[in-house]
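Missing here: one protein chain of the complex. Every other protein chain is in place.
Now for chain A:
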């Protein structure tokens, strides 16, 4: 099927932006100017200024002569692109593929969209009406190719629709500049008397190439649809996406919940057919004031179980801000994974259902406490106690190396070693007693020392000599001395954990 494309041209984008910020300028003549070779050159003129004959490229002094009350503002180059980007994001409500067309336009791939608005005419009018109401001067056109739509939006008298396959006739009366070719080429064509596209469209291609180069043929083919032109979408299209437009803006929590449920059901039915599950889903509400409210959920295990996913979303609905009302809901799954049946083997849970329960439980906990709250540890190949474990990246990750079997390690490890006062008989012997929090513990039994060196490639510092000690009431501790036990140098004893 041939595509259909819409081009929107913001004829006064820069001045419209200024007017939206300063409504008092709406009917005034004002221009934007930038210094160039010691003069102020006009880069954009408001419609009121243009009515008085002021054009872009004029020098401000000349314009002042024509219109003494002219207001001159500073040119802000980045403003147009930012605004265009925002408008492009806003246009996602009309089509999923919207692309920027710098400096002052947007290109939309509208294939398969207009029937939702009751035909292309109504669709185009809706876009124009909304943008005009938003305070922009716009013209738009729909055609079979982006090139033809672009040409018609700029050079046709009014916003037009080109019937499928009729772009050549529509382009005939337009000037050569409508083909998006460079200015020298346009001037050359004019000089030769080719003042409209129709006058050279039928000429032999070899002759055109010889006289005007490849560029002209290239752009002509693009406009006529002989050559593909790809749009670079502002938001990359996601294959797992569902949309739910609302006839009236809604803002109740119940309505949001119903919308989420319906979208999830549609998406999950599709995912189930493809044997895929959601790892991450984004629920978006396009608000009537142009903002977008979003919610994101993540799952530990790919899932297409709609009731469970709905529960995750519902836990977050209080954070969802519908504002004045939501016109369009979308649900996207940017991250999906195949639902493996092999995963059932792991964890030894008695059946698949129980495993799903566990995964769903963890999803709920992550939804409430955040993903960082859930941790599982695997051995890391380090002796230094703080570095000897590493968090697992996912729930099915199995240890790459075995857990150390022979090392004596305390059940509870203090996050920070606590300095203690000890009295030790001779170097390299465990202490006889130590004092911690005002209580003296007489050591009866001890194991050690176990010397653990710093890994110099990771961290510099003193080594540690660890002792497992038991006091006279049977309590067991993990102590260490930092550094060598020499007469002069500083050494300190620490308590680092409790054995059971």
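Keep in mind that, in the parts below, contacts are C-beta pairs under 8 Å (C-beta built on N, C-alpha and C of every residue); 3 or more make two chains touch, one makes a residue touch a chain; residues count from 1.
The criterion applied here is as follows: contacts and distances are computed from a predicted model.
> What name does the UniProt record list for the absent chain among "Benzoyl-CoA oxygenase subunit B", "Iron complex transport system permease protein", "Protein ImuA" or "Putative 2-aminoethylphosphonate ABC transporter"?
Missing chain, UniProt protein name: "Protein ImuA".
> Looking at the full complex, which residue from A:389, A:433 or A:452 touches the chain that isn't shown here?
Reading the full complex, the residue touching the unseen chain is A:389.
> One chain isn't shown here. Among A:116, A:414 or A:440, which residue touches it?
Reading the full complex, the residue touching the unseen chain is A:414.
> For chain A, enumerate the residues touching the unshown chain of the complex.
347-350, 353-355, 357-358, 361-362, 364-365, 368-369, 372-379, 385, 388-389, 392, 395, 398-399, 403-405, 407, 409-415, 428-430, 443-450, 468-470, 472-477, 497-500
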